[in-house]
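Just one protein chain is left out here, and the rest sit where they should.
After this line comes subunit A, so read on.
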Amino acid sequence: MTEIPSTPKTSAPAPLWRRLLPPLIAAALVAVLGAALLSPSHNATDGGPLVGKPAPQFTLTSLDGTPVSLAALKGRPVVLNFWASWCGPCREEAPLFRELSTRQSAGQGLAVVGVLFQETNEQNARDFIRDYALAYPSLRDPGIRTGINYGVAGIPETFFIDPQGVVQHVDRGGLTRERLNVGLKKIGVAGL
């Protein structure tokens, strides 16, 4: 009974903005939480600090003993794939790389290069190359120097480097045809 006369007294001076402030703060918090929850999913497989930067240089030798350097491939779009024979997703994406390797051509054309990442048994890598008939060089990376230089943590990881030598796209995990085509398009190569 005593509260009834006191309520109009307190509600009358409260301005509109003060009554709207708590729901607005709550809505803003929900929006920030939502944005934070959704953002990790978009950088899950692609992107990275090297995108838009010059690709780190390397000169490594292939399993055949042929030296291969990135500098020598300047002027050509390059697909650089870090892999190992013990890696399951590498095996799953290998048929795509087999298909891609047939699209290579000299001069201004596409070049595909594999780099072995923590390969424990070179013979297994050779068998892998033979099984999938990969028609491109796979390079030894002693001390993972090139792997660390490219910021590779897990494999497979594929870098798409444009003819000017700039990393345009990075994709982690086993590639699908669609994801491979996204990278190829960014370096001016027609999709598979």
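Keep in mind that, in the parts below, contacts are C-beta pairs under 8 Å (C-beta built on N, C-alpha and C of every residue); 3 or more make two chains touch, one makes a residue touch a chain; residues count from 1.
The criterion applied here is as follows: contacts and distances are computed from a predicted model.
Visitor: What name does the UniProt record list for the absent chain among "Ethanolamine ammonia-lyase large subunit", "Transketolase", "TetR family transcriptional regulator" or "Cytochrome c-type biogenesis protein"?
Guide: According to UniProt, the chain not displayed is called "Cytochrome c-type biogenesis protein".
Visitor: Out of A:Ser69, A:Gln118 or A:Gln164, which residue would touch the omitted chain in the full complex?
Guide: Residue touching the chain left out of view: A:Gln118.
Visitor: Kindly state which of the options A:Gly48, A:Pro77, A:Pro137 or A:Pro156 is in contact with the chain not pictured.
Guide: A:Gly48
Visitor: With respect to the chain omitted from the figure, which of A:Thr45, A:Gln104 or A:Asn149 is a touching residue?
Guide: Considering all chains, including the one not shown, the answer is A:Asn149.
Visitor: If the hidden chain were put back, which residues of subunit A would touch it?
Guide: So the residues of subunit A touching the unseen chain are 48-50, 53, 118, 143-145, 147-151, 153-154.
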